[in-house]
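Here you go, one structure.
As you look at this complex, bear in mind that one protein chain is not there, while each of the others sits in place.
For reference, chains read A and B in written order, and residue numbers begin at 1 within each chain.
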Amino acid sequence: MALAIALVLLVVGSVLFHFLSPWWLTPIASNWTMIDDTIAITFWVTGFVFVTVNFFMAYVIVRYRHREDRTASYEPENKKLEWWLIGLTTVGVAAMLAPGLFVWAKIVDVPEDAAVVEVIGQQWHWSYRFPGDDGVLGTVHSRLVSDDNPFGMNPDDPAGQDDVLIASNELHLPLDQPVKLALRSKDVLHNFSVAQFRVKMDLVPGMVPYIWLTPTRTGRFDILCEELCGIAHYTMRGHVVVEPQETFDTWLHSYPTYAETLVSVPGNAAAGEAAYAVCATCHGAQGQGNAALNAPKLSGLDDWYMARQLKYFKTGVRGAHEDDTYGRQMAPMAMTLANDAAINNVVAYIATLPDKPAAKTIDQQVSQNGERLYRSCGACHGANGQGIQAMNAPRLAGMDDWYLATQLTNFKEGIRGAHAKDLYGPQMGLMASILAQDNAVNDMVSYLNTLENSQ
Amino acid sequence: MTGVAHDETAYAPPSEVPEEELYHPKTFIGKYIWSQDAKVIAIQYSLTAIGIGIVALVLSGIMRLQLGFPDTFSFIDPSAYLQYVTMHGMIMVVYLLTALFLGGFGNYLIPLMCGARDMVFPYLNMLSYWVYLLAVLILVASFFVPGGTTGSGWTLYPPQSILQGTPGSNWGIILMLVSLAFFIIGFTMGGLNYIVTVLQARARGMTLMRLPLTVWGIFMATILALLAFPALFVSAIMMLLDHTLGTSFFMPAIMSMGEQLDYEGGSPVLFQHLFWFFGHPEVYIVALPAFGIVSDLISIHARKNIFGYRMMVWAIIAIGALSFVVWAHHMYVSGMNPLFGFFFATTTLIIAIPTALKVYNWVLTLWRGNIRLTVPMLFAIGFVFTFINGGLTGLFLGNVVVDVPLSDTYFVVAHFHMVMAVSPVLVIFGAIYHWYPKITGRMLNDTLGKFHFWATFLGTYAIYYPMHYLGFLGVPRRYYAMGNTGFIPESAQAVNASITIAALFVGVIQLVFFYNLFVSYFRGKASGGNPWEATTLEWQTPDTPPKHGNFGAELPIVYRWAYDYSVPGAELDYIPQNQPPKQTSQRDEDAQ
Partner (left out) sequence: MTVTLVFFATLMATIVWWLIRQTADVQPWVADGDARGLANTDHLHTSSIKVGLGVFLLVAASLFALFISAYMIRMEAGDWKMLDDPQILWANTAVLVIASLFFQRSYNAAQKQQFASMRNALLLAGVFTLVFLVGQLKAWQQLSAAGSYLSSNPANAFFYLFTAVHGLHLIGGLWVWGKAALSFGDAQSIRQRVELCTVYWHFLLVIWLILFTLLLNT
């Protein structure tokens, strides 16, 4: 009896939960409303079966519960009934399958006028490539990928010269324009998925799977990687911004073509020296850092990383948070660098400064905990904390420990890395949550101090 | 093998193997450790499987802590989390459920239910267990090697599984693959036994169509396993070679940690085909025995013959056969040729038809029955309910367009837990309550059993039903932490927390069950030989627990199917399979 009641309550509860819960598909932002319709059909068919069969079972449990004077009926089988049930089930299945296959035929069939965009995945971030004016994506090869050619472009292919390279986690798409997303991975499997678009697909190294869709709603949507791709899988995120054609065009033009990236001039150290004079007041003439002034060591820091941070300070991506006391001091300083060329120059100058390991200020017994925690960090920053450009992860070993500690805390507390325009900061923010325990930051940094010794 | 001239004296028909021919060990070690008695091997298998299953259960608790209360437990870092997920999934599916259903229930029930003295190849059977144990030990060892266990998900997809950036990409994955290879070898030894025993050693009169459905389920699952495990074996070997000797079966030209690797041309999707060629049959390997067992539980405790026995058998056969042609429904978003979607969506939904028939027939067995709500029956009905729920969500995923938004989200996690972690586990519990009296001669405590049922049944529903809705929201699986997104509301975290609380509750409740198992062994009510008044042969043994050789001096002769309950005109509401029909026994007497 109790069981029958429980079954009825569970069925009723499930149905109520379904209709009342606020948790449901996010509002759609692409043309694939048909997918939602198929889900709805499936829901009605399966929901009907769920309710009917279970109610019937509950009824049977009550009606035929054990009584001493009852004998069960004897009926080995009833072919007619069974065939009826099979027939009805077949109808139900067909009712779900037929629309499903119909919609799938559309998903498989890319319209002629779809623009092509390449989505490139790697551990653990996204970048994108637009075909440029000729509308053709140039050829690429994974063997060509390197720090100087992160997109693996074939330099000899004329079609590739005008390809627009978006070295950013953020993709923009024009509204109401069908687009085919060609999916390429540089390393392992990933999955490009935007909940609002409904369609998703794996990125498979060695092949180029695709999906297509028409964005139908402006907005900024999350891209999540939904194929387990290693330790930082859950941090592999990006954004897609759907906007009107004009805004989209401006955005696209703010990025360089492949040909343009080839001609960018390297920084001039001599020119940078003058600019560095400002920096030297805090960071020291040799870029050795100054703990008293909260200015970290710069010498030995990766140039690409410094260039990115300087731009962030300049544009308010970093050093704008009100709790970021020292970052706020840095931001106006970065303003003194007029343009990208100035930034590249000063970075080039810093690269000439002698790199002496920073003094250790955190005096703590090296704990096992730090080493254990560093397992995760090492996946990007390298087993020895040497930094890996391809992973966008700067060097940690031999840098100022007190500074690293502050930054880790900032990441953890969302003071750094939470800005919408910060490309890789959010990833670090998610990662820093492993340092939840009070002493974890110190454990970590004291472990980093030992790495420098082994270098 | 055909056309062999036959010498009648050379091979005695198995049902005539005299009792004396079995080798009866005298020592304790011979009897309980190096035992060749299928019943002892069954217990060894079960205890090992449950032991390692508890590890997986604890791991699931830890995972839930992280998901329910992120940023709270610093000992769970992303690597550890992935390692726990992987080991949890792999242990539960392969080392617990497969081993328990086939190695445990298969060994115990096949000989008894077929009316055989033992498995056909007892020595091989013993070996099978020891190789399985070795596989488990290698698996456990992988927790202690440098880098820890592999964290590549139970699907072990390359390239990541063997590259830096994934936990345990060196020793962990190697030990995992080696352990799987041993598992497969051990299983094959056991599997040969189960098949040949069912085919060859049935008692006189036990035609295939008189077998209890439990045997049918295990039999078909074993066929699937024997044919599907080679796919895992093949992929494990090829991946080991890729990892250790630098071949490029699955590895294309790629980067890792900013450096070019030497691989060239391999296909990760090939691995996925091989894996799921094993993986999908695998899920039916754990489902079919559950289907079989639950049919018997329902029939016995409803005092009614199973409804549509023949259809039930054919449904098992059909599901078994179809399960080899649906594997790519796990790969709709894997980048394979999208045209496959049409084929695999169709075959996948077709499987729902025989499965649906089984569900109907369970319910129709209850219908007009005389339902005794014993503890095994409670679990059986709980199974039907959760299986309907989980099976129906399978139809969402099988229909390719619906799978696309839901794949790799918690909807999938909810689906397969409902259909695999809850349903068959409920059957296992039901089966243990049902057969414990035969195994030990004592009943399990009823009150504790009922409590265990309610807590597990309601608790697991509270875990997994809301989880589907996380999936609809788009929460991805295998995520260490969700962080902030623009589309997942804060309240999702509340759902996660409540799931965790329910999971921990259900996990702890299992202690009641283990307590019951333990205490009843010493203090349970004596059960007698046939406490449930069942017809099948295992309840007709002269001794309870059955001795080595099962049936005493003479093997039973079977006169009827396994479902003669409430037969009109019979004295009792059940007639054992080995009870001759009245008129015939009369005739026999006359003849004498």
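Things worth noting here:
Note that contacts are C-beta pairs under 8 Å (C-beta built on N, C-alpha and C of every residue); 3 or more make two chains touch, one makes a residue touch a chain.
The structure presented is a predicted model; accordingly, all values stated were derived computationally and were not measured.
Residue B:231 is the one among B:76, B:175 or B:231 that touches the chain missing from this view. Which of A:76, A:155 or A:332 touches the hidden chain is settled by the complete complex: it is A:76. Of the options B:313, B:375, B:499 or B:534, the residue whose C-beta touches the omitted chain is B:313. Considering the whole complex, the residue from B:321, B:448 or B:481 that touches the absent chain is B:321. Within the full complex, the residue among B:112, B:163 or B:192 touching the omitted chain is B:192. Taking the whole complex into account, chain B touches the unshown chain at residues 1, 4-6, 10-11, 13-15, 120-121, 188, 191-192, 195-196, 199-201, 204-210, 223, 226-227, 230-231, 233-235, 237-238, 241, 245-249, 262, 264-267, 270, 273-274, 277, 305, 309-310, 313-314, 317-318, 320-321, 324-325, 557-561, 563-564, 575, 580-581, 583-585, 587.
Following the convention adopted for this analysis, only the chains that are shown with their structure count from here on.
Annotation: 37 Å between the Cα-based centres of chain A and chain B. Residues of chain B touching chain A in their complex: 70-74, 77-79, 82, 151-153, 157, 159-160, 163-167, 252-260, 265-269, 302-305, 307-311, 333-335, 338-339, 341-342, 345-346, 349-350, 352-353, 356-357, 359-361, 363-364, 366-373, 378, 381, 384-385, 388-389, 392-393, 395-396, 399-402, 404-405, 407-409, 457-458, 461, 465-466, 469-470, 472-474, 476-483, 485-487, 489, 491-492, 495, 563, 565-568, 573. Against chain B, the residues of chain A that register as touching in their complex are 3, 6-7, 10, 14, 17, 21-26, 34-35, 38-39, 42, 45-46, 49-50, 53-54, 56-57, 60-61, 64-67, 70-78, 81-82, 85-86, 89-90, 93, 96-97, 100-101, 103-105, 107-108, 122-123, 141-143, 145-147, 183, 185-189, 191, 193, 195-196, 198-207, 209, 220-222, 224-235, 237, 372-373, 375-376, 379, 382, 388-391, 426, 429-431, 433-437, 440.
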